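For this view, one protein chain was removed and the others were kept in their places.
== chain A ==
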Amino acid sequence: MQIYDTEINSRLLVGTAQYPSPAVLVDAINSCRCEIVTVSLRRENADGSGTGFWDTLRQTGTRILPNTAGCHSVQEAVTTAQMARELFGTNWIKLEVIGHADNLQPDVFGLVEAARILCAQGFQVFPYTTDDLVVGEKLLEAGCEVLMPWGAPIGSGQGLRNPDALRGMRAHFPNVPLIVDAGIGRPSDACQAMELGMDAVLLNTAIAKAGDPAAMAQAMAQAVDAGRAGYLADPMERRNMAIPSTPILGMAELA
């Protein structure tokens, strides 16, 4: 899979918040062999003061995708992105502009505006968006080369609430990398997203809040692989009626 000229082998992207400890986080990253981890930047760290935790992350050898989690305005998201570029030395930014405090859904108007500003400044923007096609088009026009539609509200673990919309996105944007971001709760959800033809899955809480995060990380990686392989293998169509697996024609006459 290629995103912004970068070749990526693992189709599972992992968030780094809410783990019981950095040691558990590192175990989880190692057991799912993800290549990209997202990291949120807070004002407290603007002077580089979060380094203890970031050093731990860098030691895993993964590529860091900074995010603007918790930003509620265009200005806040743009400023955070600029700080992240300085601190992490990357043009990548996972852009979140939160529009609603309760369900944390993106403010798509602010998102498009922020994406336009950041793309013009040379950022490679990974926008956290809804499954709305028109918003997707506007984000591409703004300069994004990847879209990250939600599966369900952040942290809800509800799985894909609207698989048809994601299927529609796949059909409408056949050549744009689509990463389902948010809402994945179980391995079956991740598998379903990949079976729909999504290019990758980004999740955090489902691993971080599992009883055994490392084991769940591995299960998620396997689910992503299974879903991807299933999509490529061109699944059979569903039917309403049973069809015997064993053909009747040519059966031995035993009477």
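Throughout what follows, a residue touches a chain if its C-beta (ideal position, glycine included) is under 8 Å from a C-beta of that chain, and two chains touch if they have at least 3 such contacts; residues count from 1.
As a working rule, contacts and distances are computed from a predicted model.
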| item | value |
| --- | --- |
| Among "ClpP family protease", "FAD-dependent oxidoreductase", "ABC transporter ATP-binding protein" or "Sulfite reductase [NADPH] flavoprotein alpha-component", the UniProt name of the subunit that does not appear here | "FAD-dependent oxidoreductase" |
| Which residue of A:G89, A:P174 or A:G211 touches the chain not shown here | A:G211 |
| Touching residue (missing chain; options A:P22, A:G143 or A:G197) | A:P22 |
| Among A:P106, A:P127 or A:G155, the residue in touch with the chain that has been omitted | A:G155 |
| For chain A, the residues touching the chain missing from this view | 20-24, 26, 42-45, 47, 49-53, 56, 155, 209, 211 |
